[in-house]
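== chain A ==
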Amino acid sequence: MGFEPIKILYSLLSLFIIFNIGMLINGITRKIGARVGRRHGIRFYQPYIDLVKNYALRSNITHGIMFYLGPVFRLTGGIGVYLFVPAIYGSEYFGNFSFAGDLVLITYFIFFGTLGMALGAGEGGHPYSAIGISRGLAQVTAAEIPLVIAFLGAAIQYQSLSVTEMVALQQGGIQNWTMVTNPLLTAVALIAYLGTMMRSPFDIVLAPQEIPIGPPTEYHSTFLGVLQTNRAIFPMAKTVLFMNVFFGGATNWGVLILKVFLIYMWSVFVGVVFPRFRVDHSIRWFYKYALPLGLVALAATSLLIK
Partner candidate 1 sequence: MSSKDLEKRRVTGPDGEQFDVDPMQDYFCQERPKEHEPANRIWESFLNWARAESLWILGYGTGCGAIEMRPLMTPRFDAYRYGIQWRPTPRQSNVLVIGGYLSVKTLKRVIRSYEQMQGPKYVVALGSCTINGGMYWDSYNTINRLDKYLPVDIYITGCMPRPESLLAGFEALKKLIREGKGEGQNLYARNFDEYKANQKKIIRDWDMPDYNW
Partner candidate 2 sequence: MKALIERLEKKFRVTDPVMQRADETFFTVDKADAVALITHLREREGFTHLSFLTAVDWLEDGKFQLTYLLNNNAMKADVGVRVFLDRERPVMESVHHLWKQAATYQRELKEMFGIDFPGSPRIDEPFILEGWHDIPPYRRDFDTKKYSEETYFPRPGRTTHDPADYMKQKLYPEE
């Protein structure tokens, strides 16, 4: 497939839509959390106001070049993941650049933002940032292993690294989804998904009550605005990726929103029910349960394909 410049515009539009979905889901999630606690909760459009407010702050200070680049890298990671995933399968407009990249590239982008943030927040110099980063990198690395195993399993099953081809093979009803054809692999993927979502029980990185907010401690005004933007895009991009690889993808925005919302709610509900792991607990947990399960799933997939 050749490159057409008009695709850039389509991708920007697609990005804009996913950004808004992300913002609204963030707001609605917090609203649900509040309602569970019998509170009225924030207005569902509060994330937008916060975003405008943060971008509109008059003063900001910097700690150096990496401090600038940290949020930029983070946002690049989020956008990068999204742009190489076909948001709407078969759509000429919203296929993004999925023809240009494959799972390996996307996996790299997932980690890219974390690394950039680590460098940037490290230059901020706040001790809480440093603690948050060391915990974050340790935990993300541990969660990344089952994630990669899950993607590898999917690649083996479909004999392809291209997300578009994976979606194509899952078309034609729920019986073709990876969720049904390979439930073990999907389970591993969903466990890894929890680990990368920064929600309880794996939110020790931010740990609001303990190391006030972790890596973004020193980030403020526009920097924080960029991070908030990313917080709308990045989880959505990851969720869309999971939807594509394991849940049959989407052929229109309605299906996409529904599936994304349901997958996202998985991490929310787990977060509401389970208390936070310490970082040594979570790493041990990933190595003890997720990793063996992943290897079994991988072996099963290889046998299945023969």
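Going forward, contacts are C-beta pairs under 8 Å (C-beta built on N, C-alpha and C of every residue); 3 or more make two chains touch, one makes a residue touch a chain; residues count from 1.
The candidates came about this way: all candidates are chains of the complex that A comes from, given by their letters.
Given the structure is predicted, the values throughout are model-derived calculations rather than measurements.
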item	value
Among 1 or 2, touch partner of chain A in the complex	1
Residues of chain A defined as touching candidate 1 within the complex	34, 37-43, 46, 49-50, 52-53, 56-61, 208, 212-213, 216-221, 224
